[in-house]
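Note that one protein chain of the assembly has been removed; the remaining protein chains are unaltered in position.
Think of it as A, B and C in the order they're written, each chain with its own count starting at 1.
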Amino acid sequence: MLTFGTPRRSLQSMQVTLTAVGPDHSGLADPIIHYVTGQGANIAEIQMYDHDEACLFAMLCRVEMEPERFAALKPAMEQIGRLKGLSIRVWARDAREGKPRLAICTTYRPEPALALLRAIRDERMPAEAAVMIGNRPTCRSMAEQFGVDWHNVGDAAGKADDERLVAICDEYDVDYIILARYMRILSPGAVWKYAGGRIVNLHHGLLPSFPGMRPYHDAHSFRMLTYGATIHFIVPELDAGNQIIHQSTFTVVPGTPLEQIKRQGESDHEPSCLVEGVRRVVDREVALHFHRVVRRGAKT
Amino acid sequence: MLTFGTPRRSLQSMQVTLTAVGPDHSGLADPIIHYVTGQGANIAEIQMYDHDEACLFAMLCRVEMEPERFAALKPAMEQIGRLKGLSIRVWARDAREGKPRLAICTTYRPEPALALLRAIRDERMPAEAAVMIGNRPTCRSMAEQFGVDWHNVGDAAGKADDERLVAICDEYDVDYIILARYMRILSPGAVWKYAGGRIVNLHHGLLPSFPGMRPYHDAHSFRMLTYGATIHFIVPELDAGNQIIHQSTFTVVPGTPLEQIKRQGESDHEPSCLVEGVRRVVDREVALHFHRVVRRGAKT
Amino acid sequence: MLTFGTPRRSLQSMQVTLTAVGPDHSGLADPIIHYVTGQGANIAEIQMYDHDEACLFAMLCRVEMEPERFAALKPAMEQIGRLKGLSIRVWARDAREGKPRLAICTTYRPEPALALLRAIRDERMPAEAAVMIGNRPTCRSMAEQFGVDWHNVGDAAGKADDERLVAICDEYDVDYIILARYMRILSPGAVWKYAGGRIVNLHHGLLPSFPGMRPYHDAHSFRMLTYGATIHFIVPELDAGNQIIHQSTFTVVPGTPLEQIKRQGESDHEPSCLVEGVRRVVDREVALHFHRVVRRGAKT
Partner (left out) sequence: MLTFGTPRRSLQSMQVTLTAVGPDHSGLADPIIHYVTGQGANIAEIQMYDHDEACLFAMLCRVEMEPERFAALKPAMEQIGRLKGLSIRVWARDAREGKPRLAICTTYRPEPALALLRAIRDERMPAEAAVMIGNRPTCRSMAEQFGVDWHNVGDAAGKADDERLVAICDEYDVDYIILARYMRILSPGAVWKYAGGRIVNLHHGLLPSFPGMRPYHDAHSFRMLTYGATIHFIVPELDAGNQIIHQSTFTVVPGTPLEQIKRQGESDHEPSCLVEGVRRVVDREVALHFHRVVRRGAKT
């Protein structure tokens, strides 16, 4: 006799995102899936990956469950994690009381983070700056000025300790990690741990056309007249498409020097682009759904 | 009290690939996963996708289970399919008695298919040509000559009926679909139904550099001196990387005319490239593992 | 004893663009260069190409000469052309009395050409619509409405007769050929005959990122939120960079349907982008200088 779980999506159902990361793939999926389906949760999405080069096995699981069962989920997952040697995270934006909490990560350029901190202070952005993290000390004084805790995860050469970055985000109970011109690529492990639309990046060029480290330079080398910035979710797979939340551009006349273009982009354009992109996320106008950005409501 | 399923990978465990395709994603994953984990199967891989444009929801699930439970799996999945309106397929290469069965698909060019048919006839290729399918009638007489059933799924303009193609493959109980210069892109639905490393394509250019419909022409327009062919698994997502099973090349001197290059590629090079690529698949030297081609044995 | 020509750039020097196209390269450059340097002209730029596939040899020569010598140049070049079997053109924008004359070329979409015709009628654009040319009859009535001569150079399938297009432009003594959503690629011969910054194209996507025939579709397939148009000079070599005169963009929210994006681009955005781009050319704010667009004045 077959049974097929409880009916999907009650009025009160709560969206929960589970991520699990471990050193190999044997026995990772089974206990987690078994538990959540046993609790009557419906599976909305599962993605599993085996990063063979990094010896990393990872799973993202979005489920819909009755809110009253959510409280038990976290300790159950902790128990599974301990028994199986897995790093498991449970996140439900619906369960957040108060404003969503941001970790704002920077390297050198202060403008985008500054724009975000001002928008939060002026209550144009319904979020809380829970913590600031840098791989360089440049933005430390800005954090102090706004009364936000600061942590430097970089070594003398700026190399970031991703495990510490994740540990800080865990400790400060953040909902979203905002990469505000943070110039390091997060390790696959870090990205998986906060998978499911929780890592938002500012890229200072138009994606997917100009993905590199020097997008102003690259577009200029083609003598383009259009420059832009892209706010997108980071997703774990290297070859995934671009999960774009917001893009904006500015246009120059032929012959405009690169330095002038960069100045305009960095001081004016990137900061306002980031603020609008983060606003869409914290206002939940957009969500990540099977590696794609969807407008909330547009899918129902 | 938590339970975490049976111990993984008994000595006799059998790899089974399940695919499920349906019109939306509610309730697709739960009954299948629930059933297989309830039977003590271990989940090796799950991939789920929501092709919103095509209104297609699909899942691939690779599990490892005891062989004695395999017989019950197929009728159970059929029952779930009927109840839920899903198109479910169950495939275990281990369960095939005799040689693996191929569907060989063509459009105009006969050479690659001919090379395959000869390799099978001469027992250089341990496989059976179960059926030939075309979207053009060109290769019909070749099928008749080798005593293989022939089906034309194309209309007058060569537009293929993918549902019929899949139905024919189901009817002939094929293990692998070989696209031997079949010049149509399979629909996402068709690809998902035979997902998991069962569709092998001959592309007459080097991937990923020359992905288009005219790879000889494209490489020639760059004045390249290297031309090649690629045998790869077809995977469902458009933006996936290239799942390359085999590549080979030939080199010409500067100034060689395009027509001469095409002739050399089409008559000599592509056929031998396809034969070696298919051989690797039917001999199970390679397998698809989390969207990547791995050498069998290399992962254990 | 060596002599090195007259001193360069008198106050009254006039820029003249010469193009020559012939069936092979023997003896093409010598008589032309010999004549102009013999007349005391200074060579500002020479580009020569041998399109071996098209059996086409071509040269562009920009010279600076005294205006009083210009009158004799045209008949001298005609004589050389007759003797050598070359198609030679002489053009000096400085020698144009009255407004510059445009040939406006279309295929199906009327909006960009319409915007241009209105800007000319309303005297926002200091130019004259000398003639309209189509490879499809769609825009004929628009030409009639604005009292502009119309010529269809396309056959029943829309295939254009490029020699007739060039002959019409010669006959109407046009300064610039404006490709206002003209969906045919000009032959190398036609492009060389009007080389030197006289052919202006509207491409309905951002170059160089989206060069194909379906740029809205291509950008949408990457889930981009930015769409744009590019006004650029056509230059003869296939592999040249993009000679961009003007670009503009518009931005959409995630999930916007492709049809809505195309409508916005085609009806609003492309027409205004073309008008600004053509204005820069007829106002001589930009010029083509060694395959690159420079702002006039910026180079002196």
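We adopt the following convention: contacts are C-beta pairs under 8 Å (C-beta built on N, C-alpha and C of every residue); 3 or more make two chains touch, one makes a residue touch a chain.
This structure is a prediction, so every number in the text was calculated from the model and none was measured.
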If the full complex is used, which shown chains touch the chain that is missing here? B, C
Among listed residues B:S87, B:T138, B:S209 or B:S272, the absent chain is touched only by B:S209
If the hidden chain were put back, which of B:Q12, B:S141 or B:T226 would touch it? B:T226
Determine and list the chain C residues touching the chain excluded from the picture. 2-5, 8-9, 25-27, 29-31, 33-35, 37, 42-50, 52, 76, 79-80, 83-84, 239-241, 289-290, 292, 294, 299
To test your reading of the contact rule: which positions on chain B touch the chain that is missing from view? 206-210, 222-226, 228, 241-249, 251, 253-255, 285-286, 292-295, 298
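By our rule, only the chains that are shown with their structure count from here on.
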Greatest separation from chain B - chain, by CA centre: C
Quick one: chain A and chain B, Cα centre-to-centre, how many Å? 35
So, what's the distance in Å between the C-alpha centres of chain C and chain B? 49
Give me the residue numbers in chain B that touch at least two other chains, ranges are fine. none
